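For reference, the structure discussed in these notes is given below.
In this view, the complex is presented without one of its protein chains, the others remaining in place.
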Amino acid sequence: MTRPEPSAFNQSRQAREAESVLDQITDRFDDNPQGMAYFYDLFRRIYCHGEALPRKGIQIGTTCIQAPEELIYAVGATPIRLCNGSYHYDQTGGDFMPAKSCSLVKATLGMLNSENPVPRVGELDLVVNPTTCDQKKKASAMIEGMGYQVHDLELPSAKESEESRLYWQRTVRRFAVQLSKVTGKKMTRKALKAAMARTARAQSAFRTMHNLRKSSPTLFLGKDAFLVTNAFFFDDLERWTEAVETLNSELLQRQEEGFQAAQRKAPRILFTGSPPIFPNLKLPLLIEESGGVVVADETCSANRMLYDMSAVDEWRLNDMVDALADRYLKPCTCPIFTRNEDRQRRLLDLAESFSADGVVYQAFSGCQVYEMEQRSIGDALSAKNIPMLYVETDYSPDDIGQLSTRIEAFLESIKARKRKRS
Amino acid sequence: MKKNIWQGTLLLLALCSQSVLANAPLWLSDTAPNDESAGHQHMSHGGPVERGKRGVFQKRLWVRSGKAPAEAAYVIPEGELSAQLIIPDKSQAKLKQSVKDQQAQLVFSMPDEGFYNAYLTQRIVDNNQLEITTAKAEVLKHSCREGHDHVKDLMPPNHLSDIPLEIVRERLPNENFHSRVAYGDVISFLVLAKGEPVSGAEVTLYTRSGWQNSSISDEQGHATFTIIRDYFPSWEFFESRHRQEFLAVAKLQRDETGSYQGESYSGVSYVATLPGAYFPSSRDYQSYGYGLSFGLFGLTFSGLSVYLYRRRRIRPYKEVRFDD
Amino acid sequence: MNYFAGIDIGSTAIKVALVDESGGIAGVHVTASGSLFHKNAKEALAHLLKKLNIHQDDVHYLIATGYGRKLFKEADDSISEITANALGAHEAGKAFGGVRTIINIGGQDSKAIQIDADGNVANFAMNDKCAAGTGRFLDVAARNLEIDLEELGDYHFDSTSVPMTINSTCTVFAESEIIGLLANGHEKGSIIAGIHYSIAKRTVRLAKRVGIEDRVYFDGGPALNKGLVAAIEDELQRELVVPEYPQTTTAFGAATLARSEYFAEQEA
Partner (left out) sequence: MLANIRQRLYNADLKRFRFWLQFGFFVLFVYGGYIAINLGNSLPTFSCGYNGEGRGGVCYLLPLQHQLSGSWERLFSWAGIAILQGFLYFTLWFIVLNKAWCGYACPLGTLQDWISSLRRAMGIHFARYSEQAFRSLTWVKYGLLALTILIPLAIGGGLLPHSMGTPFCDICPGRMIIPLFTGDYSQFTIDFSSKSSMVMTGLGMLITGLFFAGAFFKKRFFCFFCPMAALHYLVSKPALLKLVKDGSKCTRCGDCYRVCDMEIKEIADEVDDPRIMKDDCIMCLKCVAACPEEDALKATFVGIPIFKATEEGFIKRMNKGAGSDPS
């Protein structure tokens, strides 16, 4: 692809960070799928050249996947996920949060607080902040302090009980009302139904891609998969879906040709824990550079965001909104919930159906819930004798040397296991 | 043997029998004369029965004389008697005659489903009149265990073609083993002589309390009556399954000369009797009006309460609801 | 005669190990890494070969490990020091009747490794970024107390009074804490013992995370420090297996792998 001249903006640290990661993604690996070109280009334009995407209607920022995007689309607005992955913003956001807190939240705050942030979020008429982890809870006041209008989406801290389910349904209904207030558009059955159909199409495209990763030898690498799902944060829904569908058709072709994107014996890794968000694809890249391949993930920047689909019995507004509420709460495996056997079961199922050899568990230092769940997940996996590597890290690049040692050692030990088994 | 017994008792009853013969025809009733013999019985779809070996129904009929079924006397008939029985498959079968504590009885068992016809024919010559009385009873045997598929074929009534005069109750519209003759129903009788319909026979219907109504059989031998209500208990004692007997009597006078048992006669009077059961009509105690009003009440009450509940939930608690 | 080399390019020292066909150690050499990893590594290898006067061409297979492994292009292959360490300890441990748990304290990190019967890594844990409880920590302490690294052990045993408790785990803060203790006129021995115990505590916590099985093998530069060994044994309530050349275990492991890889290739 042709790269335009680096703009003045391109000199900024954030852009250089993005640039180098993109180069790493594109150049250090051979035969990336043609279909990925769209996404590589998209990220260059958005993250390196600071282009702003044209949006339909007003923009509504979301700080978490819990905010039902179908509702936002239904009132003619566009959702933009504000979760940010750049070390630069992580540092600038440090003013708001204690040093030991989660990089993701800090980076998000940093981006929102900076003059002309990249990616260009533009004018945000509303920021929806689901009250998930403590740091996000506290963030909402700070975001408000920066002059944004914030809507707290009250999330129950347990999801099993019927009470919490109803409580969450109320929250979502209230959110829908708030949306119509902000946009001045009435939530209609037709619009919501159409919005749900669009998202469903995107989801089924994702699921196809997801299932294609089951095939061994691998058809494409995890870093690309993460890039695709990361693009979902800000890209236009239709365009994204089409891009993914073209990618899928290419991958299907690869499957018929028996194409290998990685060595046949390359350890298949299931990635879980804190979400890899561009440009912080440190860990997935390390894994795949050291000869492993990320075949599946259980993170809120990919699988958890797009996998679960909603079912509606009677296509009337009430039932649709409640169905959406259910889809955003019931299957969610975020560790903020008091009990979380679902996450264990989901991981075991993924490991089994994607024939993963090992699990890499990323926890952003400061993301306590992930740090806390590390042990129980590890036990559950080792019970099924699946090895897990627990990595506590953040956005800073300084531990890359040490991490590569660990990851290589992990991959080597997996290879040794496989050799022993065969 | 039995015959001799009856002959023996004949003299004793000569007097009363005179009067009996004069105006009270014989008929066969399934109402027990006393509680003692009623004790053995239980109600079946075909009226009271006794249970014999292996649960086979036994029907016991008493010979009675008199018009109002309520008062008619239990008697031992005189004269020359012959008894016959047709079973559902239209073939003949034997039935037991006996006299037990001053009461003449007919007993037969009903193994198969359907209608059984019992006949008792009496011939007497009285001041050169030959009286031929045929007391007939039509008894239904049915138990639901046998199912209801066979009902249709068994419904049509049977008769004998060698009976001098016979009454046949014709079926009600779509009558089945469970249907009951009720107040207000119109029942129709067919009068047959030797199996052939006869016109001009005088048919009289006696209800339980003795109320009577007569009509003459038409060309096809039909005579129809409307059953009246003659059961007026106070509500606490009202019994919707209250069973009462009616009695139908047909008379036909013919000027035929001949001699019978050495006695000559110049006229023959044919008499046929047939009892039946009738019950209170459901119209007497069932009410659509109340039924519907209850139903509507339930409907509106519950519907309204749901509606109000929903309104309440929306208003004070600010429950968000969309209306589209 | 065929030889196989393993070179462990660590943060503080470069270790080279040479094994012969039988797999026995032909020789080892240790030099400081300095700033020029690559150059020093080559020199170290050359130096060892010269000392044993073995010709370059007799070294048939060379495997690099340690932080510098990627930079050392001369190597036939490279593996992570954790795997190398496991192999080395497994081999060297045979002499002691086999080991299953390894504690390694390096220049800037400390590891605990659990290996299975054939020397494969079953599980491992590593200290996070900071240098607390690593060789670097001892360096700093020694510098503050103005004594040589080698002397630390002797001071540890000479100390008459109870070991001091060093509360701060961070190297930088520990530094000032030590100075403070000196200022209050505490004797060096008890301070050093305290330092050893604080390191021992951290290391044992690490070891417990991977799970401790029968014999515990202790290698890495600091394993030369008898005082530290004693402290860890005390914390662990077990005897430690300390090899003759604790620094070179990893390099030895790399060399052993080099040998087996070579023969594997010969067969193929």
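Each chain gets a letter, A, B and C, in the order it is written, and its residues are counted from 1.
Simple rule for what comes next: a residue touches a chain if its C-beta (ideal position, glycine included) is under 8 Å from a C-beta of that chain, and two chains touch if they have at least 3 such contacts.
Note that this is a predicted model, so its numbers are computed, not measured.
Participant: Could you run through the displayed chains and say which ones the absent chain touches?
Facilitator: The chain that is not shown is in contact with A, B.
Participant: Decide which residue listed in B:G39, B:G195, B:G258 or B:G298 touches the omitted chain of the complex.
Facilitator: Answer from the full complex: B:G298 touches the omitted chain.
Participant: Using the touch definition up top, pick the residue from A:D31, A:D95, A:E238 or A:D349 that touches the left-out chain.
Facilitator: The one listed residue touching the chain not shown is A:D349.
Participant: For subunit B, which positions touch the chain that isn't shown here?
Facilitator: With respect to the unshown chain, the touching residues of subunit B are 55, 144-145, 147, 149, 235, 238-241, 280, 282, 285-288, 290-292, 294-303, 306, 321, 324.
Participant: For the chain that got dropped from the picture, name the residues of subunit A it touches.
Facilitator: Contact residues on subunit A toward the absent chain are 160, 162-163, 165, 189-190, 193-194, 196-197, 200-201, 204, 207, 211, 307-316, 318-319, 322-323, 326-327, 330-331, 341-342, 345-346, 348-349, 352.
Note that only the chains that are shown with their structure count from here on.
Participant: Chain adjacency by touch: line, ring, star, complete or other shape?
Facilitator: line
Participant: Determine the centre-to-centre distance between subunit A and subunit C, using the mean Cα coordinates as centres, and give it in whole Å.
Facilitator: Comparing mean C-alpha positions, subunit C is 40 Å from subunit A.
Participant: Can you give the whole-Å distance between the Cα centres of subunit B and subunit C?
Facilitator: Result: the chain centres lie 115 Å from each other.
Participant: Take the average of all CA coordinates in subunit A, do the same for subunit B, and state the distance between these two points in whole angstrom.
Facilitator: 88
Participant: Quick one: in the complex, what on subunit B touches subunit A?
Facilitator: 319-322, 324
Participant: Considering only the defined contacts, which subunit C positions touch subunit A in the complex?
Facilitator: Interface residues on subunit C, with respect to subunit A: 67, 79-83, 109, 118, 120-124, 126, 128-129.
Participant: Where on subunit A is subunit B touching in the complex?
Facilitator: Touch list, subunit A to subunit B: 170, 173-174, 176-177, 187-189, 316-318, 321.
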